[in-house]
Each structure stands twice: as structure tokens, then as C-alpha cells.
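The complex is shown incomplete by one protein chain, all other protein chains being positioned as in the whole.
We call the chains A and B, going by the order they appear; numbering starts again at 1 in every chain.
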Amino acid sequence: METNPVQKGLAGMRMSNESFITLFMIGVLIALFGAACVVVPNFYLPQNMINLLTNNWYIIIVGIGVTFLLITGNFDMSVGGVIALTGVLSVYFCQGANVSRNELANGLGLPYGVAIALALLGAMSVGAINAFFIARLKVPSIIVTLGTMMLARGTAQVITRGAQRNTSLPDVFGVVGNMTIQGTSIKVSVLIMVALVAAAFVLEKLTVFGRRTYLIGANPEAARLSGIKVARHLTWLYILSALLAGITGILLASEFKAGVSSRATGYEFDALVISLLGGVSISGGFGSVLGMFVGAVILSVMTSSATGLLLSPDWQFTLKGVVTFLAILAQRYALDRRKG
Amino acid sequence: MSSTRQESLRKAPDRSEALRAYVKQFYIYVVLLLIVSVFSVVKLGQVPMFGRGHFLSPDSIINLLRAAVPIMTLSGAFTLLMISGYIDLSVGSAMSLSAVVFAWMVLNGFSFLPALAVTLLMGIVMGFLNGHLVMKLRITPVIATLVTLNLFKGIALLIVPDGLSAIKGSATSPMPAWINDYARQGVFLGLPWAFYVAIAVILILIVVQRKTILGKYAVAIGGNRTAAELSGIDAMKYVWLLYVIVGLCAALAGVARASYMSLGDPLSGDGMETDCIIAVLLGGTAFSGGEGSVAKSIVGALIIMCVTTGLMTVIPAFWQTVAKGSVLVIAVVLNHLLVRGRVKA
Partner (left out) sequence: MGLTENVLEIRDLVKDFPSVRAVNNVSFNIRRNTVHCLVGENGAGKSTLIKILTGALQRTSGRILLNGEEYWARNPREAKEKGISTLFQELNVVDQLTVEENLTLGMEDTTFGFLRRTDKISRIVSVMNSLEPSIHPRQLVSTLSVAKKQIVEIAKAVASESDIIIMDEPTAALSEGEIARLFKIIKGLRERNVTVIYISHRLDEIFEIGDYVTVMRDGRHIDTKPLSEVKDRAELIKMMIGKTVFEQYTPKEGPCGEVVLRVRNLSTHKLRDISFDVHQGEIVGFYGLVGAGKTELARAIYGADPYEGEIWFRGRKLPPSTDRVIAAGLALVPEERRSQGLFSILTVRANVPVMNMKKVSRKGFISAAREREATRAFIDRLRIATSSTEKEAAKLSGGNQQKVVLSKCLFADADLLMLDEPTRGIDVGAKSEIYSIIREISAEGKSILIFSSELPEVINICDTIHLLYDGHLRETIRNGCEIDSERIIHIVTGGA
């Protein structure tokens, strides 16, 4: 059985498969980054590198929820719809009431804080619906979440009559999405993203809640026989995922000062891609939000390389498909080799 | 517990099962009837029954059936695949890519049959690829077909020149007018060739399901994989074949769509996979495989078309997504109540 020099180098203590895969993908990232620096003009610039880490912030936030669910073996394809819905709701609740003859300029005129809270509540109720069908009725998650995605986005479309709402908003509305950290151009949203990823990592590795997620993913039957309330845990995860999508929706709506019903189209697939790139396994019990973050950066490198090489944005679909496929195979190969 | 109670627990399923089976057989026709009646009645105050503008007027029916061609072409194959316990989420993009390729060929001077042949060949290749990923490389069907979904969509987008939204005619290079003949031009009872081709496909697939070994083995593989393999059935071969058939039907649907719209739109198939899922759910297909019916899925497809076109006359366009989402959720609930599939671990 071959031993990997990396393993030996860690003072004899054997690294877990998960750390191995994360390191493996970091290696892939570095290799890709290196290649991009060579091939793409102006790639090796500090501003560009910062962008690589930050311009995907919204995918990373929803990626947290998607990763947790993927670890238990479930999908959440509704996050894109929830982002749109929450954004639209936050605008609608905030818009002044009876200020204009244009339907789309009139809202409920609620105070900002109340509006945000209600919008997030709306998001979480989508999560609860998901949980009901998946945890209680045991319907396959892919089908249910496709349906709730349509319900959420559809509701957003109804509220915006198929377009968007962006008028009669109080000034405070645009603050949080556009605020930047003192002296830099990094948005507060990015900071929130970092904080959430860090919190998620802590949750994953250091809390009982996180441990239960892995247990359920590794062996749902054993989890049940060990006293874990599986249905209840899944419910929390779906509500959490929806909440994260809701927060993203509010930040985006604030940034653009508009609630757009077509926002976040395809984000659910992107979140899935970065989780898979990061080594999260669909068979359950394996993977980490840290890996998901690495996956997000890999995706960033690929998409900005494509832009830098003056490829049209249409390339991203093919790219995502091929890259995900290669990542799955590469990870499988690496783990098989490791087993010896 | 009395011994008679234990006896009955061990015996064959009892009366509630029989009732459920009975309802399962017929509810979908009832639902279709209901939907058609609702839409027929809704504008009765304003337009005469069967008159112009009414849901059941000849014009309206022809329009509905013409628009229903893609999903009618696809649902049958999709059903067979789901019966075997597998899924293909890339059908929408496969359809779009086929539409793009077909439109491109027509625009560049090829006649109908060569363009059709090439597109169908591509459909077979797409299905073969899906089969390879799922059966040979053993990647979970959901993820494998999400990957190909993006791949096909990407290729379709790349074929369309930058700056254009679709492969379409222009002043200097117009799209030949005959492209419409296949899916728009009425040949019999006002319905186009594409419609009858779709009917033919449906009939063929019904025969496949009931009278061929592929249909039987799909049920065996989906119903009890171990028993099927113990009996010597090579699951890989048959499921692979089903994926190829789905790819072929997606290509056919794409040709119909391109013909209908006179252009190849790389996004025209978006959402088709959801429509297929709703159709097969309404038709009583079990998530876990082993159960399903091509004929009933087609009825399910008609129900979706009626709902979407019917709603278009009554409610503004931006209600469509919510409506479809609700239909999906209702279909899921109905399916859950009536179809007692195996619980997947």
C-alpha cells in the first residue's frame, strides 16, 4: 500500500479523509490559479485576487445551507426562489403605502426593521414547507424543492407583476447592501459572508447540532436507533437553509435597491456545484463548508479566467458542468488511491 | 392480539387497498375532465360555447395541442425511465440544444430530413452520455443529469452567435419559411405533422411498455432490482437504453419546438424537466420505480397544458410560475396518497 508523503509529513498522525480531500481541492485550486496567471492577461493583480474571494459571496452564503443538507443526503433547489422572494418581500413591505397611482410603487409602508423581519419569516416558511414534505412525507427532496422554488419565485413574480419593485423606498433600505468597510471597497455583505462561513464551520465541527448532521448523513438508521430525532433535525436544516437564502435576498435587494423577481436564477445549481467541488459527497456524512468555500474560489477562478480570456459568459454553463464532473471523478480517484 | 387479526395482517392486502387501486386507475381522467370543464365554463358569460375565444373552440384546441407537442413527445420516454427507478433532469436542455442545432442546419441550407437526422443522432449521443455517467461511472442520476443539463445548455448557448438570443433568420439570411411546416402547418384536422409524430411516439412507447421486454424489465429493475439481477437481467444495458430513448425523444421535441417558433432558442427547453415530472407524478408513477403508465403520463401532460394555456386566458402571465409550482405540489400530494411506492432508505 502506497503512503502519501503528505500523510507521513503530519507527524505520524493520520489525516482524516475529509481533510485530505479539502487539501486536495486546495491543491487543485492552486494549480488552476497558477495556470490562470500564466494564461490570462492581468490575472495576477491584488485587486483581482481579492475579487476572487469576495465576488461570489452570495453563492457562498446559500452554499452553507446547501452543504449541510447535502451532508445529510438531501438537496435544496429552492434557494434561488427564496432569495428572489425575500428580496421582493423586503421591498414590498418597505414601500410607502398609497404614495402613487402606479401599483408597483405602493407597498405596505411598514417600518424597516419590521419589514425585514417579516420577509425573513416568509423565507423560513418556505423552509418549513420543504421540511414537511421531505422529513414527514418522505418525498424525494429534489422534487419538492423544485416545486417550492417555483412557488417562491412565482410569488415574487406576482408581487412584482413579473418585473420588479424599486420605488418609494426609504433611504435606510439601501444602506446594508452598499456599505463598505472603512477604507476599502469590500462590502459589508462580504464580511457577513465570512462571519457566516466561520460560524457554520464552528457549527459543523464543534457543536452537537453539527455532529448530528454528520451522523444522520453517515447512517440514518443508526442515527434513529441512537435516539436522534431525524425528522426534527432535517426540519431545522431546511429552515436554516431558507433563512440563509433570505438573508442573501435582503442584502441583494438592498444593494440594488430593488426587488427583482428574476434575481438569483440558477443560484441553487451554483451552490450545488461549489459544494461538490469542495468535496461534499452526495452519499452523505462527508464534506465541509470549508471545502465548499474552496470550491467557490475554484469556480471564481474559472469564471474570471473565462472573462479574462474574453470568452462570452455563455461559457459558464459548459464550464460548470465539465468542472463538476471532473471534480467528482478526481475526488473518487483520490480517495480510492488513498485506500491503497 | 387475536390469531385472526394476525392472520389478516399476513394475508393479501385488503379492501382499502382495492379502493386505492380503483381510484388510482381513474382519478387522472376525472381530473382532466374537471380542468377542461372549469376552463370551458369560466368565460361562458362573455363568449359563446365552442365559439371563438372559448376554451373549447377549434382554434383554441388546435393551439393547445400544437403547443403540447414537445411535452407529449417527452413524457412517455421519461415515464419509462422513472419506472426503472432513474431520472433525467437534462431533458429540457437536451431539447433546447436540439432546437438550436436543427434551426442552425435549416438556416444554413440543409433540407428537412438531413437536419432531422443529424438532430436525432445528436439526441442519441446525449442519451448515451447520460447513460454512461449514471450506469458506467455510477454517478447519482440527479447529479449526473444536472451536470449534463448545464453541459447541453452551454453548448447550445455557444452555438448561437454572440449578440443573438437564438438561431433565427435575419434580413440578409432569412429562415426558410418551410421550417414552420412541420409543427405549425395543419395537415389533418388542422393539426400539424409534429402532432401526429408525437402521437406515433406515444403509441410506440405504450406498446413498448406493455408488450416488449424493455417495458417488462423496466418494471422489474425498478420494482425489485435484486430479483431482476438474480433472474439474469443486465440492468446496466436496459437502463442505458432507456436514457438513449429519452435523449432521442428530447431531440424530436426540440425539432418540433424549433419548427413551431422558426428559430432555435437555447433557453426554450427550460423548465421542461419540471413539466415532465409533474406529468408523470399526476400519471401515478412512483418515485422509487416499479410503477407508472405511459398513457396516464400523457393525460398528465395534457392536464398541464390545459392548466397553463387555460390560465393564460384568465390570469396575467406573471401568475404562471406560482400556478405551476402549485400544480407540482398538488401532484406530489396526490401521488403520495395514491401511489404506495417503496420507501427509499
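For this structure, a couple of remarks:
Note that a contact is a pair of C-beta atoms (placed from the backbone, for glycine too) under 8 Å apart; a residue touches a chain by one contact, two chains touch by 3 or more.
Every value quoted in this text rests on a predicted model; they were computed, and no experiment measured them.
Contact with the omitted chain, checked across A:41, A:113, A:183 or A:227, is made by A:227.
The hidden chain makes contact, of the residues A:161, A:211 or A:257, with A:211. Within the complete assembly, B:216 is the residue of B:132, B:184 or B:216 that touches the hidden chain. Checked against the full complex, the candidates B:233, B:267, B:295 or B:333 give a single residue touching the omitted chain, namely B:233. Within the complete assembly, residues 1, 6-7, 9-13, 211-214, 216, 219-220, 222-224, 226-233, 290-291 of subunit B touch the chain that is not shown. Mapped onto subunit A, the interface with the missing chain covers residues 13-14, 16-17, 206-209, 211, 214-215, 218-219, 221-229, 285-286.
Following the convention adopted for this analysis, only the chains that are shown with their structure count from here on.
Centroids of subunit A and subunit B (each the mean of its C-alpha atoms) stand 30 Å apart. Looking at the complex, you find that subunit A touches subunit B at residues 75, 133, 137-140, 142-144, 146-155, 157-158, 160-162, 220-221, 261, 269, 272, 276, 282-283, 312, 314-322, 324-325, 328-329.
Residues 87, 89, 133, 137, 139-140, 142-143, 146-151, 153-155, 157-158, 160, 162, 274, 277, 281, 287, 316-326, 328-329, 332, 336, 343-345 of subunit B are the ones touching subunit A in the complex.
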